[in-house]
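As you look at this complex, bear in mind that one protein chain is not there, while each of the others sits in place.
Chain IDs A and B follow the sequence of writing; residue 1 opens each chain.
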Amino acid sequence: MNKLLLAALVSGALSVPAFAADYAIVAPAAPGGGWDQTARTMQEALTAEGISGNVQVTNVPGAGGTIGLAQFVNQENGNPNALIVGGYVMVGAILTNASPVTLAEVTPIARLTGEAIGVVVPASSDIQSVDDLVAKLKENTGAVSWAGGSAGGADHITAGLIAKAVGLDPTQVNYIAYSGGGEALAAILGGQVTVGVSGISEFASQIEAGELRLLAVSTDTRVPGFDAPTLQEAGVDTAVQNWRMIAAAPGLSDEQVAAINADIEAMVNSATWKTALETKGWVNTYLAGDAFEAQLAADIAATEAILKDIGLVQ
Amino acid sequence: MSAGAPNHTRRPDGAALVIAAILAAIAIVIFWQTSQMRVPPVQQRVGPTVFPYIVATGLALLSVGTLISALRRGFPARSKDDYGPIAWIIAGLVAQILLLSSAGFSIATGVLFAFTAKGFGRGPLWQTIPIGIVFAFIVWFLFARGLQLSLPRGPFERLLTTGAF
Partner (left out) sequence: METFDLLAQGLLAAMQVQNLVYALIGVTLGTAVGVLPGIGPALTVALLLPVTYRLDPAGSLIMFAGIYYGGMYGGSTTSILLNTPGESASIVTALEGNKMARKGRGGPALATAAIGSFVAGLIATLGLAFIAPTVVKFALSFGPADYFALMVLAFVTVSAAFGDSALRGLTALFIGLGLGLIGIDLQTGQTRLAFAIPDLLDGIEVTTLAVAMFAIGETLKTAADREQVDAQVMAVKGSVWMTADDWKRSWASWLRGTFIGFPIGAMPAGGADVASFLSYSAEKSFAKNPEEFGHGAIEGVAGPEAANNASAAGTLVPLLTLGLPTTATAAIMLAGFQQFGLQPGPLLFTNNASLVWALIASLLVANFMLLVLNLPLIGLWVKLLTIPKPWLYGGILVFATLGTLGANGAMSMGIGPVRISFELVLLLAFGILGYLLRRFGYPIAPVVVGLILGPMAEQQLRRALAISQGDPGILVHSPISIVLYVVAIIAVGLPLIMRLRGRGAVLGQLATDED
């Protein structure tokens, strides 16, 4: 058996070809998180489909991805082999952390996946619908406590947008930040807070088991597999999506950008990628080119506005 | 303090005075930095500045306590430390930090290994540095190649694993 293991180690060591890596993907988060999984799934798909001979993933965790982004911009200028995973959380983090480097300094390639934010209450809660929640908020905004991820992230923004859309002061939202969706989920299940907001996949198994009641989803269309209205359908006129994207280094030529675009498009259409999305429960929201750049600009503007309303950004 | 060895004089303990001053300085830095913070107008009863002020106050009080202890010579006797070996080891760590990105893991860490050995009295460096590099390379190979740990590569690693620089 030790022989088998040794063989595995040695083959792992020798299977790397002698050429430079075709792509080096930076996952600006710790191993295990969403961005890391996106990067590693890309690595798998790009190599399995023969789009790229060798893909390396490096993790640069910290501060909502802004540490990885800053390092990427500083070190990879003009490198057509360097890619970075990012997402909507980065948009908020750049603003709240007053990051010196912004998304304007990378070359956005494409949006890959997206996820709705779910608004949930424990099964035992007396809140049955979004209307009940809005009524409670209007009665006493501060008495409704919201649990979600870190301050200024997509979850916090969703809570602020809901308050704003029903005509309340977003600074009065009593948002309790937890490090990571897991800890927030425990607080919601334990009935420590009134309502929870987080990526819908974090809640999926609890909703299925009947432990949590899903009041609404944050996207502008319903999410297949979940029996809940969108916020807009429930009478709260706002929509937000937590998306993930891939970007390339600054300072690339048009041909280089086109080549990367072609590789990513081939990956998105590959069987490996599609199967991976299915097993992980991710929704394909592939959007590239000008359409993506326009959406990115709109998201950044909207996020800055709501973060100012919440009071996190001056 | 039972361990406080009666020195020849009753002069205050100089090192302890320095420690008291450092603690006071840290307290001041925390106070000053915290007072510069912008507190967002969000719904927070205990804001982000409360704990820093508590910690700074605690450090300030401990600084006073250390000062009193220094004047009373309340610190335990200190061994006579040899700074030569410490300098070697710190130099090894600094060399590793500076060499890693250009020379790669094995050479940088080999130097650290040899300098540490030197700190413990084993030399000469022209013998221990090659030993260290070989040892570090084996470690690099097991972890970087066998277990996919991301460790910096340099010319040495590239030469030995791919045959090219």
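Here is the rule we use: a contact is a pair of C-beta atoms (placed from the backbone, for glycine too) under 8 Å apart; a residue touches a chain by one contact, two chains touch by 3 or more.
Keep in mind it's a predicted model, so treat the numbers as computed, not measured.
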Listed residues A:190, A:225 or A:289, member touching the removed chain: A:190
Interface residues of subunit B (partner: the chain not displayed): 1-3, 15-16, 19, 23, 26, 29-30, 33-34, 37-40, 42-48, 51-52, 55-56, 58-59, 62, 65-66, 69, 72, 74-76, 78-79, 81-83, 85-86, 88-90, 92-94, 96-98, 100-102, 105, 109, 112-114, 116-122, 128, 132, 135-136, 139, 143, 147-152
Residues in subunit A touching the chain absent from view: 1-2, 5, 8, 30-33, 37, 58, 60-63, 66-68, 70-71, 75, 96-98, 142-143, 145, 150-152, 174, 176-180, 182-183, 185-187, 189-190, 192-193, 204-206, 208-209, 211, 279-280, 312
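The rule is short, and it goes like this: only the chains that are shown with their structure count from here on.
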Centroid distance [mean C-alpha coordinates] between subunit B and subunit A, Å: 36
Subunit A residues within the subunit B interface of the complex: 9, 12-13, 16, 18, 56, 58-59, 142, 151, 171-175, 310-312, 314
Subunit A-facing residues of subunit B, complex: 38, 40-43, 141-142, 145-146, 148, 150, 161-164
